[in-house]
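Of the protein chains in this complex, one is absent; all others appear in place.
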Amino acid sequence: MAKTIKFRLDGTAVEALEGETVLEAAERAGLRIPHYCWHKALGNPGNCRMCVVEVEGAPKPQAACRLPAKEGLVVRSASPASRRAQSAALELHLVDHPLDCPVCDQAGECGLQDYYMDIGRYPSAMREDKAHAAKRVPVGPHIMLDQERCILCTRCARFVSQVSKSHELGIFGRGHNEAVALVPGRVLDNPYSGCLADVCPVGALTDRDFRFQVRVWYLDGADSVCPGCSRGCGIRVHTSTRRPWHNKGRRLARLKPRFTEVNGHWICDEGRYGYADFDTDRLGKVMRLKDPSAELGWDVVCDEVAVAIRQGMLKDPAGLAVVASGGLSNEDWRAFRSLFVDALKLERFLFAPEPDQVGEQDELLRRRDKVPNLEGGKAAGFGTQIKSLDWDGLAGEIESGKVWGLYVVDRDPVKVWGERGRALAEGLSLLVCQGPRKGLTGGLAHYRLPATDWLEEAGSFTNFQGQVQTYLPALKPLGAARPDWDIFSALEKAVNG
Amino acid sequence: MILLGWTAAKVAGALGFGLGLAGFLGWVERKQSAVLQDRIGANRADIFGWRILGLFHPVADGIKLMTKEDFIPRGVLRPFHDLAPALSLGCCMVCLAALPFGGEFEAFGGSWSLQPLPSPVGLVYVLALLGLGVHGVVMAGYASRSNYGLLGGLRGAAQMIATEVCMAAILAGPVFLYGTLDLQEAVRWQGRLLGGWLPAWGVFTQPLAFLLFLVAGTAASKRTPFDLPEGESEIVGYHVEYSGMKFGMFMMSDFIENIVVCGLGAALFLGGWQVPFAHLGGPLGGAVMLVSFGAKTCALIFLLMQVRWTLPRLRFDQLLDLGWKWLLPLALANFLATVWAVWWLGRHACL
Partner (left out) sequence: MPVSVRPVARPSRGLWEQVYILEVVRGLGVTFRHFFVNLWRHGLKLAGRATEPGAVTIQYPDDPAVLGRRARTRHRLLRRADGSPRCTSCLLCETICPAKCIHITAEESPDPGVEKRARSFDIDIGMCVFCGHCVEACPVDAIRMDADRVELAAYSRTALIWDIESLMQEPR
């Protein structure tokens, strides 16, 4: 138990841990002191001077981010003197700021706007021309740099040196000419470059993917978990549904990191930009291959699928294989096991990742398995008691006639099998495709059962460390789509008659 | 044969008078309200650029109503839904027959009566048929199977009972004074002069009854401030499920009831076809009689129209209070006073 230090901030008693600064202790206690350059994960260079506070006994205002908490300290961050000092610092930041908020994507979540409205509100005393610098420079595949808007807090330079350790950005020049720029010959293309748009407190580094799509005040948000790999980073999902003409008609606007113990403040670019096609190729209607235009209800189709499964199993009870996905939530896995293992007593399962679902891994966040919840499957017995077939093995069993039916959950085996996939699928006497997207398999399946994707349902993932994290729905399901577990239980009811 | 032709001509004349005036009243209503509200009123309908103060509007309205789709909602009680407007319009149209449009005049070696239906019980006939007219309203409200229609019909029934009873009681005074139920006789009675200079019109001999008659008559013809069965700003009324000419028939019957009530008022209180200090005879006299009666009727209509655009609609309890607590007692008091006065004057041989 570390020793605690008690001090007072704006009349409130605050407890600091030994070695903490006043600003850190205040943030932890939920008290806000203005700041730009300080970031919990990136240190405190103390160059923005926004956190200057009045300290009793000190002749001059002190920077709270550099001020170690001391017993009995009396700090006033909102006193007139503090506000005057903070306001002066803000005015200095804005001296060369182009004030192009109307075209700036940061507008609405910009530190300059927020603090100007909170503590600024001064009439501008600047009579000189503003210094101009490079605007809209695409410094990397995901990030756009605007040197004019920069306040030189150095967060970005610290990020590339401390977190991504890729060192693409630096602060160059002096005085009016001081600016953030790429190190000559480099491109900002590290796998975490999207985080620079998050750490930048102003509009100097913005997200190219999100550029000009939606103004941030039209966004709705929900807390979720990234399904991009088995890390399970906490994310905040921003959706744009109130004005469908924005964001090119897509509902999902952007993903932002959400601080959790698992991922800290960051997420990787793969996860951040991996869901641009979230709304493409979606299933929204329960369909039967024979008469695709028929309006079917869930009850009818569940009964038909149950009858088909039962009839096939009368002849060959082991000939039905199930292809599942590591993208199922823990709840889905339970219902999955209940239906296919406990009720139908099937033996052939394939839940190993698809070949392209295995990718790069690094020490920071990214994991090799690009599916979120293989651990949840293990907890339900898949991978421990029940072994997974491999893709070629399953293809061989279909060719040899050992497998007559295939139940596919959120997978696209026809695509995995490539050229022979189509023939394999057409050789089956029952092919059911359940999932949010159609894919190649959906086009050949005898029954298509639309399921919600992870953003449209609540659930939980277990990451590779065994950490269970819940995610909340950010969007409404499309059409008749239902969560996977719901479909499994409906089907189980139908199978049990 | 000639008599039959003469009667047919009189019936045709009475119907023409009623229907023509009813159509015209649509225009009067719009224009009068416009003028008294500082507006211009409907004036856009034209034929070859001629607008004639908007007089083509009733024509256009008529054409529109007749050519409009007769929309019959699903679920209405079919025969009654069709019957109601006919009943409503029919009842008030036959009332016209008993009105004394004129007296008798001598011509072509005979005596010609200008009343289409000379009857010793003309007043009872008119009151009875006016009362029957409300069946159309109730039937329309009930057959429409609409809550608002039904409310309108119920209001119509309650209002009819409250006001028709009063109407009979109010008219008891003049009837006792004139000593007849024959409208022609009543008009003739008013031909005398009181004290040699004042026409013995009902309005002078029975002023209270005249006032009460105006109130009860307005209520009987369902006009504002007593248009509760219609109440267009609250329930739209008994004809809410009617369209086209069926709705038009309800409108027509409203106007014709108005004409009948005003004609009755003219006959009983304004001396009917009489012209003071003038003895009317011959074909010319007959014409003067018609004009005199028409002018008096129109004057009353004008007055009621003005009232209609001046006063707001009464609340339903206020209407019933007015009918049962004020009109009826006052009418009975007037009747008793009349009886006493006739007895007293008769004893002193003044009459």
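Going in written order, the chains are labelled A and B, and every chain counts its residues from 1.
To be clear about the criterion, a contact is a pair of C-beta atoms (placed from the backbone, for glycine too) under 8 Å apart; a residue touches a chain by one contact, two chains touch by 3 or more.
If you're wondering where the values come from, they're calculated on a predicted model, not measured in any experiment.
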| item | value |
| --- | --- |
| Residue in contact with the excluded chain [from A:E56, A:E71 or A:D100] | A:D100 |
| Chain not shown: contacting residue from A:R215, A:R236, A:K285 or A:R422 | A:R215 |
| Interface with the unshown chain - residue positions in chain A | 100-103, 107, 135-136, 211-213, 215, 217-218, 243, 245-246 |
| Interface residues of chain B (partner: the chain not displayed) | 32, 34-40, 211, 306-307, 309-311 |
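Here is the rule we use: only the chains that are shown with their structure count from here on.
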| item | value |
| --- | --- |
| Distance from the mean Cα position of chain B to that of chain A, given in whole angstrom | 81 |
